[in-house]
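Please see the structure below; I have some questions.
One protein chain is absent from this view; the other protein chains keep their places.
Right, chain A next:
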Amino acid sequence: MEKQIEAATPAGTGTEQSRSITTRIGPLAQRYGILIALILLCVVLAAVNENFLSQRNIINVLRQTSINGILAIGMTFVILTRGIDLSVGSVVALVGVVSASFATTSTAGVIGSPYMPLIAVVMGLATGTAVGAVSGTMVARFSVPAFVATLGMLSAARGLTLIYSGGRPVPALTDGYRWIGTGDIAGIPVPIILFGLVFVLAHFVLTQTRFGRHVYAVGGNPHAAKVSGLPVRRIRFAVYAISGALAGVAGMILAGRTGSALPQAGVAYELDAIAAVVIGGTSLAGGIGRVSGTVIGALLIGVMNNGLDLMGVESYYQQVIKGGLIVAAVLLDRSRKSED
């Protein structure tokens, strides 16, 4: 009642253009706040430290951001549907040890197939997707609250990782597998390329496909989505599977970069992923957000960590600063929205 706009439908020439401008400013303004923060941070860091803008450092930041970025993109799908996926850190470790076990120098030597890295990647993706599918089934089919279902999975997947690996690292990975984490194409590290690919694909899915429309509708109002005939359960299931699959990608990048898969890898990664999503402007209440915001959020965290490293700030302080940043981003977002 109180928020209505008494605007007649514009008619006549010239309105078409002004209409498209006014409707585009809203989303842009939403993205601006956090983008400006990122740019400002970069300017400040470039001013205080000459190394910051060096090609090596920029590539370094992007590579360090890629794992959290990929996890955060998967998390964006889940959060858009009003869910949460706390299990991604454990999935990173589980996928790492499972896929790596197909790509150690010893197993590769035994089986001796040149396709071993490929099989390892397929196994990794399948593991991540399967774990996500189990979470998705619990949430979508059995209506377990997402927080509880994925909290359970956080513990279970970590346990499975330790069982599978016997608590020991899976060592000495083949060069083919390590390429995922350390290789490059035309000078650009593979993790950054994967990060870019995942971003473009996710952005396309959310903005251009029917499934994308479904995700926003289910998060915005699941009741209305159900009445309108949308397959709400299937959509809920799918976002957890996507999050699991992307956690798998991240897990393999991490194992590839480390050179061996550690069962204790990825602890608390879910928190950074959630932070990137929230800083990027996606609403925890669902239905509002975009992948580009998430990527900027992940970059902001990455740049900040890097900048504080360059300035020699202890990592203990970095955590405090990151915590402040998360809350500040949400406050900024809220004050901007209430001004509308």
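Here is the rule we go by: a contact is a pair of C-beta atoms (placed from the backbone, for glycine too) under 8 Å apart; a residue touches a chain by one contact, two chains touch by 3 or more; residues count from 1.
Quick note on the criterion: contacts and distances are computed from a predicted model.
Asks: What is the protein name, per UniProt, of the chain that does not appear here: "Serine/threonine-protein kinase RsbT", "D-xylose ABC transporter ATP-binding protein", "Alpha-(1-2)-phosphatidylinositol mannosyltransferase" or "Sporulation protein"?
Replies: This omitted chain is identified in its UniProt record as "D-xylose ABC transporter ATP-binding protein".
Asks: Which listed residue (A:35, A:217 or A:275) would be found touching the missing chain in the intact complex?
Replies: Only one listed residue reaches the unshown chain, and that is A:217.
Asks: With respect to the chain omitted from the figure, which of A:117, A:248, A:266 or A:286 is a touching residue?
Replies: A:286
Asks: Which of A:201, A:227 or A:328 touches the chain that is not shown?
Replies: Residue touching the chain left out of view: A:227.
Asks: For a quick check of understanding: of A:208, A:264 or A:319, which residue touches the chain that isn't displayed?
Replies: Answer from the full complex: A:208 touches the omitted chain.
Asks: For chain A, which residues lie in contact with the unshown chain of the complex?
Replies: 1-10, 19, 22-23, 208-214, 216-217, 219-221, 223-231, 283, 286-288
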